[in-house]
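For reference, the structure I am asking about is given below.
Note that one protein chain is taken out, while the other chains of the complex remain in position.
And then chain A:
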């Protein structure tokens, strides 16, 4: 798949931001992204995260015949791979220019600087030497692959333990880790690459460019250095003219950065060693950050249901006596005059509730029915208000029915007896 193109607006914005000394992630000119080094359960396995760029390093060893011209030296082999997983723009199985450039830079940085004592890898001169293979896989590409890869390579090499061997005459014995503790490689120094991106013909300089910055940069300067301030490799690409003092300034910055990173690697190695010794938890699984993708999950509407039952019960209990009363009147036919027959005869029934009696005394049957129904409505209204459904609003808009006009007179009297009733509820009732 083709790489995602860079839009004009991104390019303009990035360049504008750089001239204003601002970076996308809020870093300063000389700041690195966060570096995180984690070791796997096996020796010689590590993941280096540089911001979102991730490189997996794995070291393995093998007994092979040495090269003819160097019979007493072990062999170092570096291989960086850019998989499609890191970025869809990378094609697997084909070595791009970028890949070749990165591999050669890595080899120059690590092999040619003689940071690993290759003589110590010799088992039997001219016959058997250790071949140390460093495989680096880019897991995610977010810019500055070379720095991450060089850190991963040196961290993995420092972490690696090769099986112990003993030579007795012609016989070579390789011991398993159970028989004899594996031995670490002898590392003289730790070369680390530091990248500098140049913008606008070298006017602006940034350390550790991320992917977007790499795309708009004019040139790149990579300085590989160890903590003793010895330059192991220096490479400038992109065809920009650099001034002498610019290179000198870069090397000074690189020295500071290398010192920091070396310290970080050493700290990470010590930590891992300590944890292994104490038998604690180690490995990649332990170091995965706890990032939950479900944090923004839409929760169901946070309704307070704690006292819903009580409220419902309350309403039901309020409702009960009313419904009883309503069921008693018998409407014979529409338009039939009913005076004093709306409610069943309550005379002599002493257990009848107080308010019912009051109402009986005060109102005619019509009004009684009205008040009952309106009371019922007011209870119903309460329910509706609690549920806050949209039904109320819809019903308000309905035109008043003729019944409204007819009942209006009695209702005004009822207002006082039912203070909970709102005008909203009134209209709703009339709509029925």
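Keep in mind that, in the parts below, a residue touches a chain if its C-beta (ideal position, glycine included) is under 8 Å from a C-beta of that chain, and two chains touch if they have at least 3 such contacts; residues count from 1.
Methods note: contacts and distances are computed from a predicted model.
For the chain that does not appear here, its UniProt entry gives the protein name "Exosome complex component RRP40", which is one of "DNA repair protein RAD51-like protein 4 isoform X2", "Coatomer subunit alpha", "Large ribosomal subunit protein bL20c" or "Exosome complex component RRP40". For the chain left out of this panel, the touching residue among A:4, A:95, A:173 or A:186 is A:4.
Contact with the chain that does not appear here is found for just one residue of A:12, A:125 or A:167, A:12.
Contact between chain A and the unshown chain involves residues 1-2, 4-13, 16-17, 20, 22, 24-26, 88, 291-298.
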